[in-house]
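Here the complex is missing one protein chain, while the rest keep their positions.
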Amino acid sequence: MIISMKLGATKQEVEHVCQLLREFGYKAHTIQGEERVVIGAVGKLENKQQVMDSIESAPGVESVVAVSQPYKFVSKESQPGKTVLRLDGCSIGGAEFAVIAGPCSVESEQQILSTAEAVKKAGATILRGGAFKPRTSPYDFQGLEEEGLKLLRKAKEKTGLAICTEVMSAEDVEMVAEYADVLQVGARNMQNSTLLKRLGKTNKTIMLKRGMSATIKELLLSAEYILTSGNPNVFLCERGIRTFETYTRNTLDLSAIPALAELTHLPIIADPSHGTGKRSLIHPMSRASVAAGADGIMVEVHVNPEKAFSDGAQALLPSEFDQLMQDLKPYLEIWKATRKAAQASSLVAQA
Amino acid sequence: MIISMKLGATKQEVEHVCQLLREFGYKAHTIQGEERVVIGAVGKLENKQQVMDSIESAPGVESVVAVSQPYKFVSKESQPGKTVLRLDGCSIGGAEFAVIAGPCSVESEQQILSTAEAVKKAGATILRGGAFKPRTSPYDFQGLEEEGLKLLRKAKEKTGLAICTEVMSAEDVEMVAEYADVLQVGARNMQNSTLLKRLGKTNKTIMLKRGMSATIKELLLSAEYILTSGNPNVFLCERGIRTFETYTRNTLDLSAIPALAELTHLPIIADPSHGTGKRSLIHPMSRASVAAGADGIMVEVHVNPEKAFSDGAQALLPSEFDQLMQDLKPYLEIWKATRKAAQASSLVAQA
Amino acid sequence: MIISMKLGATKQEVEHVCQLLREFGYKAHTIQGEERVVIGAVGKLENKQQVMDSIESAPGVESVVAVSQPYKFVSKESQPGKTVLRLDGCSIGGAEFAVIAGPCSVESEQQILSTAEAVKKAGATILRGGAFKPRTSPYDFQGLEEEGLKLLRKAKEKTGLAICTEVMSAEDVEMVAEYADVLQVGARNMQNSTLLKRLGKTNKTIMLKRGMSATIKELLLSAEYILTSGNPNVFLCERGIRTFETYTRNTLDLSAIPALAELTHLPIIADPSHGTGKRSLIHPMSRASVAAGADGIMVEVHVNPEKAFSDGAQALLPSEFDQLMQDLKPYLEIWKATRKAAQASSLVAQA
Partner (left out) sequence: MIISMKLGATKQEVEHVCQLLREFGYKAHTIQGEERVVIGAVGKLENKQQVMDSIESAPGVESVVAVSQPYKFVSKESQPGKTVLRLDGCSIGGAEFAVIAGPCSVESEQQILSTAEAVKKAGATILRGGAFKPRTSPYDFQGLEEEGLKLLRKAKEKTGLAICTEVMSAEDVEMVAEYADVLQVGARNMQNSTLLKRLGKTNKTIMLKRGMSATIKELLLSAEYILTSGNPNVFLCERGIRTFETYTRNTLDLSAIPALAELTHLPIIADPSHGTGKRSLIHPMSRASVAAGADGIMVEVHVNPEKAFSDGAQALLPSEFDQLMQDLKPYLEIWKATRKAAQASSLVAQA
């Protein structure tokens, strides 16, 4: 932590800051610049925000800047190799590219089963489908809830696909965990710490979506909530951030994928469906996600988008999804070759 | 809802959209422009997003734009006069300017009681204090929980101030409602619909804070969740939105206050503490909030900001808060005169 | 400048950074933290960005953070008292609240003269009107150019109001300077350094509007361009920033007004017309601007908004502007009393 004192801060003010730092268990080093004094402080992670706020609050202080990372367990420094999450019949973060596909909402047995079969045939590895739906308006479809979870289980029995579905509330974690392989934390709940802590008490795989206005650092701190609560099985999902641009529903921040790969060992996938909100942009942005080094993608597929209860405008038809999987093939070949080469060189490094 | 067809959309495509609209119970009117066809559609509020998504999904459609308001109960059209919320010893939305003050977190009996007495003396009408704290990092102070609620009750017994405190999870609503007069929904939970629905089942006064990246429309739709669930006792809080500017913690969107007053009958207050994150900006932005027509303000006050467990850098000392209340006096006199004049002219209009 | 080295950075890497700093004429101090090395560096303002980029480029460096202000002449540290700009018949930054009013565009002699008389009568001190119009679309009205400037001069002769008008290009500075008292740099040109440098060679008063996505720091650096080129007669204008919110045209960042007042001695005004883009919000946001401590406001007024060539939706009628000036009266009385008190205490401090 670096504390920059105001121009003309007094000796007493500098000493008071150093004293405060020592009380919080930090070591302080004073640098006398030509114009102002700067204090470097070194301490532990716990209550760091409190210490920063307190120091900023002291007389004579101009600014306080953190220089070390505010997380530990999710950090690449705590585990250099990538986490590989193993699910029924597939994995995320390893040598396999994850393709999570399915409708926004589970609507009926016929709908989810036919979609599940179609995406399985086209090459998806995990079936998505919402039973609990976080909607902006109370007038919109809120999901079939447990009935939807049961239909997802049927789809799993029929196709063998692992199931990914959203959980919106700490109260529902137990119930959703009974049916799903991957519990999704949606963008609106990325900072719902009650939910994150509860998920940390399970051993389920968690997909944590980036909040609409969350920084990369905040996404990692939300993941840290789950890991510090005991569950290391987390992967991240870039799903677009809110910007001023209105042509797309959100702005898919693809640079977050390699950026996160520099910072964390957790796998990270992209969601070009929510990221763009436009069917026509899903193909190119899926290709770009593979090329950017994502560990997988999540794509909305619906057998009849015009009659979808939610997100129809961004859902692919099964035939379009099949075409997408064809288009991705050459990119996935390069992806696999790159992964293999990386693993080989990492083995050499370890030897 | 206005549907704009693509240039060169076929007759069949136009007819298909009209057919879809009719199936959803909408009336459709086709306008043949010089270049393209535009369809105007009129229908009910329920599942409007689904209808929009579906139509956007149909072949030949270029864009779909909503023209009517997506909410009903919160709308000024449903209730022209402002809602007045009555609490123990004060009110919000009426002839009285609400001043909610207190520490970010409840930390100890001594801290909350001394702060309560100080803010009461300076003129606050409601005591704030967090017992459940939504923090970005798991390493930061998470609140005293029920212990904190008990301390808030003590402060109420001692000072007579109504209590405002945050509830973070549907599970906790019942417990928090036992202790508090105003249940706060924090920015991070503005779209936690499970929580909103549960609050709609109580008859407590709810303070709904605007999400960090929530539009005015989305804020109103979140309030609509509470009202449609049965609880009309809601007021809104502008607390700053996330922008690219880093000098302030958030960008306090003061124009949201008169904008909301045009759209809804719910009272609206401003939070210059979180809105700016800087102690030195709280005075001017509090004055500006009064002048912009807010129904109240919320201000963080701490007896010892340097030792605050959270948000120390933006907390006022009791003496600074007292000074603020002095500074606001002339502005509040104008505010009260304006309110009285508005009420008088509204009574004349009704007569 | 604070350089944070990567975890595990080698001694050579640290030494190399210190060597680089010395080559750039900086003094370097190394702090050995528990986890990583941090280097504090002190040097001059020139080429600071180059030094920061270079250091960030060196092996082993994790991040580089500036701690001192990147500007000098605009800084409050270089001149504690506020700059007072004197114009024909009025001033900005002193004991008088500046009211700049008039149409977006100069359209005709009749239009500008009648508007000028109306705003003069209502209490405006400066007439605005665009002769060169920066428009998003080439299909929109681009201004009357020199013909418009001549009409502005006529309006000045008739009313005695000082003239404020935009200059869009370095080539036009000389011509516009012949006619205008205040040369406006529009939001789109805030970082047009060719224009800024040229304006720095004049001795005209310059109104520098904040760019749509400019930080407070960048606004000050643009002003610094003008001051370092030789012209100290600059005031700033907060006119709204671009955010995700679409209800208002821009988000008027009123907190920028007290924030800038902490950082610079240059006067600062608010533009609630562009800041909100909505006629109904101009009244409340003008009041809030006064209360936030602005040195003035800029308001669009048009004799016939429905027939305005530009910005009709946000222009006030003369009668509405007159009403606004009435509404502001009690706020301006407080404003003046506050200014007087501040001046008195500053005189005492100097004595």
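Every chain is named by a letter (A, B and C) in the order it is written, and numbering of its residues begins at 1.
Basically, a contact is a pair of C-beta atoms (placed from the backbone, for glycine too) under 8 Å apart; a residue touches a chain by one contact, two chains touch by 3 or more.
The structure presented is a predicted model; accordingly, all values stated were derived computationally and were not measured.
Asker: Among C:228, C:323 or C:338, exactly one should touch the missing chain; which is it?
Answerer: C:228
Asker: Check each of A:88, A:109 or A:245 against the chain that is not shown and name the one that touches it.
Answerer: A:245
Asker: From the list C:20, C:41 or C:269, pick the residue that touches the absent chain.
Answerer: C:20
Asker: If the hidden chain were put back, which residues of subunit C would touch it?
Answerer: 20, 45-50, 52-58, 70-71, 134-142, 168-172, 188-189, 191-195, 197, 212-213, 218, 221, 224-225, 228-229, 242, 279, 305-315
Asker: Suppose we count only contacts with the excluded chain; which residues of subunit B make the list?
Answerer: Touching the missing chain: residues 2, 4, 7, 27, 29, 31, 33-36, 38, 40, 42, 62-63, 65, 67-68, 77, 242-244, 246.
Asker: Contact with the hidden chain only, please: which subunit A residues?
Answerer: Counting only subunit A, the missing chain is touched by 213, 215-217, 241, 243-248, 251-259, 262, 275-276, 278, 280-281, 283-285, 287-293, 330-331, 334.
Everything below uses one rule, namely that only the chains that are shown with their structure count from here on.
Asker: In whole angstrom, what separates the CA-based centres of subunit B and subunit C?
Answerer: It comes to 31 Å between the two C-alpha centres.
Asker: Nearest whole angstrom, what separates the Cα centre of subunit A from the Cα centre of subunit B?
Answerer: Using C-alpha averages as centres, the distance is 27 Å.
Asker: When the centre of a chain is set as the mean of its C-alpha atoms, what distance in Å lies between subunit A and subunit C?
Answerer: Measuring from centre to centre gives 39 Å for this pair.
Asker: Would you give the residues of subunit C that are in contact with at least 2 other chains, written as numbers and ranges?
Answerer: In subunit C, the residues touching two or more other chains are 243-244, 246.
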